[in-house]
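Here the complex is missing a single protein chain, while all its other protein chains stay put.
As written, the chain order gives the labels A, B and C, with residue 1 at the start of each chain.
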Amino acid sequence: MTTLNVAMIGHGFMGAAHSQGWRVAPRFFDLDAQPVMELVVGRTGAQGSAEKWGWNSSSADWREAVERDDIDVIDIVTPGDSHAEIAIAALDAGKHVLCEKPLANSVAEAQAMTDAATRAAARGVFAMTGFTFRRVPAATLARDIVASGRLGRIYQVRASYLQDWLTDPAAPFVWRLDKSLAGSGALGDIAAHAVDLTQFVTGSTLTTVSGIIETLVPERDGQRVTVDDLALFHGRLDSGVLVNIEATRLATGRKNALRIEVSGDAGAISFDLEDMNSLQFYDATAPQAERGFTTIMVTEPVHPYIAAWWPPGHTLGYEHGFSNQVKDFVDGITSLTQPRPSFADGLQVQRVLAAVEASSAQGSAWLPV
Amino acid sequence: MTTLNVAMIGHGFMGAAHSQGWRVAPRFFDLDAQPVMELVVGRTGAQGSAEKWGWNSSSADWREAVERDDIDVIDIVTPGDSHAEIAIAALDAGKHVLCEKPLANSVAEAQAMTDAATRAAARGVFAMTGFTFRRVPAATLARDIVASGRLGRIYQVRASYLQDWLTDPAAPFVWRLDKSLAGSGALGDIAAHAVDLTQFVTGSTLTTVSGIIETLVPERDGQRVTVDDLALFHGRLDSGVLVNIEATRLATGRKNALRIEVSGDAGAISFDLEDMNSLQFYDATAPQAERGFTTIMVTEPVHPYIAAWWPPGHTLGYEHGFSNQVKDFVDGITSLTQPRPSFADGLQVQRVLAAVEASSAQGSAWLPV
Amino acid sequence: MTTLNVAMIGHGFMGAAHSQGWRVAPRFFDLDAQPVMELVVGRTGAQGSAEKWGWNSSSADWREAVERDDIDVIDIVTPGDSHAEIAIAALDAGKHVLCEKPLANSVAEAQAMTDAATRAAARGVFAMTGFTFRRVPAATLARDIVASGRLGRIYQVRASYLQDWLTDPAAPFVWRLDKSLAGSGALGDIAAHAVDLTQFVTGSTLTTVSGIIETLVPERDGQRVTVDDLALFHGRLDSGVLVNIEATRLATGRKNALRIEVSGDAGAISFDLEDMNSLQFYDATAPQAERGFTTIMVTEPVHPYIAAWWPPGHTLGYEHGFSNQVKDFVDGITSLTQPRPSFADGLQVQRVLAAVEASSAQGSAWLPV
Partner (left out) sequence: MTTLNVAMIGHGFMGAAHSQGWRVAPRFFDLDAQPVMELVVGRTGAQGSAEKWGWNSSSADWREAVERDDIDVIDIVTPGDSHAEIAIAALDAGKHVLCEKPLANSVAEAQAMTDAATRAAARGVFAMTGFTFRRVPAATLARDIVASGRLGRIYQVRASYLQDWLTDPAAPFVWRLDKSLAGSGALGDIAAHAVDLTQFVTGSTLTTVSGIIETLVPERDGQRVTVDDLALFHGRLDSGVLVNIEATRLATGRKNALRIEVSGDAGAISFDLEDMNSLQFYDATAPQAERGFTTIMVTEPVHPYIAAWWPPGHTLGYEHGFSNQVKDFVDGITSLTQPRPSFADGLQVQRVLAAVEASSAQGSAWLPV
């Protein structure tokens, strides 16, 4: 079987997750190319990560990955400020690129990356944005149910991403609180997921937004927090549907609650990442006496991705999204089909985030995306 | 409209609940006879209860209720040791009788009461046992779903009644811990409900049992606890189905969890009194990708009893079972139809409890009911 | 004991609920004055309601209630368009007034009513707005926990009221869809509750808002729907805290989900009316390994209102708020203490709703309340 030599740029928490994806996916899915964990890159300590995670080699310079002829795939898991430079160089060098979200720290960068991706795709080289929560089986099932028309006319969507790691006033200053590295706070880190999931599940695109972002705890460890920790916004999809979105790092007690609920005239779906093996489904066409939200345990072979994993009732965890992502990415490469979310999809999310930021600066004015 | 003059014997906690039933039912249901709260009886303090709860008169002697010609209905809410004497006298005097569960403190008493009820019924005078939890709309809906055949072949039943008011070793001694008054402990007080609900929902009768009862805290306030506080037993229904039943007053954190789950080859239902406005329903015939337990909010006009109450989503509470019970009891009287659960139904529960007690004494031997 | 002769104006669904409150409250609470259900008023069919619900007399003209000297209390449960005229006349005639929410159909009317209430209070005559959901024990407990400081610095609030009775495109046209009678749609009917609950639980007042209202199904039964069916808005409390509020009649599968979550640096509370006997409480000061949302079953004697009702684990329903409300209203009257929510509280909610409507008309501009 043909192999795909992979280089991963970055080796923080996301590096561990992506490593697990590359390691595990080929053991469960039948792939048409065999990924090889060839090179990990980090400015310091990359060799330790190589040994820890099982990469064949390491480097302190991402350019080595771009220049090595034997590298087929570059997987970018660095903070957002370096995404554009690496991704564009990699694509132009003919490497397939998987890039963590948010795609970039600005729309301009994301646009340049998307342009590079378009050029590359013409040569059969593909780029993909790493919104792994699309790959939670229950989220994909939600998308499938909406796409099937089971919910009828969609009336409205509510989505949120609630975390609480900043509720403690004594929580330390980290790079995610520095705008020059992270681009934004709750907005780019977690609202990005809520936006992507909304667009993925509904199959529609946000066209205008109105909202407010705020920094509730402006200083930590004596350092100024330069990003938002709370984002509240309304948006309208191209289908005309209104969406209510909230992203916060101060929702005390909520650890990782990425939620979406879609209401239609024939039914509804509701999902919460904290209960990721379930999907709530309401069938408004059922006999009236039997209507209610059904808790579908999304662990059956008929459910997305599950046939590759375990028997019914044997649940998956956070990291499985990364294996499922590798599967879809490799499938795209080997079938010469653009994998989704593409860089264009990532750019669209970036535009939404930028519009929210601008709306907040203009008194919640409705602005086009 | 014709009236039904009611006398209530007893005025403890159950007296408050029954009073609410008599007071409220005629305001929500269209009854063919108008109950009048005529007389409340208690050895001490009955006049205070009459004023508090709105009964027209009071007495210290239950015989007054039996002897007064203007009394049509006698509602017995005393401890179990006096049920038989009062009920038999009342029935023989031509009064309709509603008697709290457990029907009696012994099978012999329950049998005598049932005989009296049979005699009375021949004269159009009816007796009913007060298993009000049958009248929780979700419990009735569970029965309806099973009766409709929606669950297919029934495989098994698990039922329990979990309370925790005795977990605190310092909880005081009360009459319910005295066998001479209460007859038994968890067995007669709450296992009785689990048994009745099992038989009601399945439409089958327990024929044999094997089990154990135990007193985990044998002394309180320096007084000996003479009843069980935990009962564990298995039983077999006349349909052949095995049932697992647990009743306990020591299930720490469980306040009033009367639960039943019925599993069939086409579906299942699951109910918990702590969440009494919901019924869980699993439809094993649904498309596989959409199967799961549906949380039916049992507050729709199509659901049992609900049309008389509030709009969808406006929930009922504990006491509504007593109003629903009055409705069914009065309907039985006015339509000359035996209301259920009859005294015979109450006797059957009593026999089950007696068999469990005997089985426990005989090393969990399987004994006929 | 002194009596309070009550006249109720209006006899729709709310009339049934208020009747139950007047009927039941005195049987469970020790009141310093005894309410008497004296007169029910309705333009047509009032006599039937009097008989059905147990009022001593009936009338087709509300002025009779104002003019009768023996009437002490007037309880207004008509649609919002008649609240102002009746309430002002009643207060000026020296009657205590309980008025259903929303207080009026316009800020001007609500202001006039509040002025009348102020005049009346100077004479020991009191007015109260009927936000009964404050009186759900779990909601009052939430308020108590916030007021105690257990949650520390409050960061943010999310509140919503989700119903779905308009999701069916074939749902009939009713008076609540007619702006001339109802004033507004989801806004006045249910957002009003979310706003009141937010202000009640936090003890703070909304000062500015930004939002959008919309009518998703503009025609029913051939008649034009002249009110909103969806309202999305953000607001800021006088404490500086941001609030996210959504009210909708199109949240498929949600029957009566009035929800509020308050996040602070020391904890959080979360409430859902569909599960009204519970309160979720997160204690961020607990040992880290034991932190989580605690489902408090709000049925203990130490909880608000519960000592008057049933034993632990025996739940309350929708209607109990009306009995609890009667208790608080009568207590205010007999103790010469202004009961809350006052008309001024109701006016404040009205101002918020008006500001949301104006903001929606001005592109979600932030407007003062």
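Everything below uses one rule, namely that a residue touches a chain if its C-beta (ideal position, glycine included) is under 8 Å from a C-beta of that chain, and two chains touch if they have at least 3 such contacts.
The model shown is predicted, which means the values in this text are computed figures rather than measured ones.
**Student:** When the whole complex is taken into account, which chains on show are touched by the absent chain?
**Tutor:** A, B, C
**Student:** Which one, A:129, A:163, A:184 or A:364, makes contact with the chain that was left out?
**Tutor:** A:163
**Student:** So one chain is hidden, and I want to know which residue out of B:172, B:222, B:287 or B:363 touches that hidden chain in the complete assembly.
**Tutor:** Looking across B:172, B:222, B:287 or B:363, the contact with the absent chain belongs to B:363.
**Student:** Considering the whole complex, which of B:263, B:278 or B:323 touches the chain not shown?
**Tutor:** Of the listed residues, the one touching the omitted chain is B:263.
**Student:** For chain C, which residues reach the chain that was dropped from this view?
**Tutor:** Chain C touches the missing chain through residues 141, 278, 281, 283, 286, 288-297, 300, 302-303.
**Student:** Determine and list the chain B residues touching the chain excluded from the picture.
**Tutor:** Answer for chain B: residues 151, 153, 155-156, 158, 160, 164, 167-169, 210-212, 214, 216, 230, 232, 234, 242, 244, 246, 248, 250-253, 261, 263-265, 267-268, 270, 282, 284, 291-293, 363-366 touch the chain left out.
**Student:** So which bits of chain A touch the chain we can't see?
**Tutor:** Considering the whole complex, chain A reaches the absent chain at 13, 16-17, 19-20, 23-24, 27-28, 52-54, 163, 165, 254-257, 273-277, 297, 299, 310-320.
As a convention for this text, only the chains that are shown with their structure count from here on.
**Student:** Please classify the inter-chain touch graph. Allowed labels: line, ring, star, complete, other.
**Tutor:** complete
**Student:** Using the average of all C-alpha atoms in each chain as its centre, how far is it in Å between chain A and chain C?
**Tutor:** 41
**Student:** Nearest whole angstrom, what separates the Cα centre of chain B from the Cα centre of chain C?
**Tutor:** Averaging C-alpha atoms per chain gives centres 35 Å apart.
**Student:** In whole angstrom, how far does the Cα centroid of chain A sit from the Cα centroid of chain B?
**Tutor:** 54
**Student:** Chain A: which residues touch two or more other chains?
**Tutor:** In chain A, residues 291-293 touch at least two other chains, as defined above.
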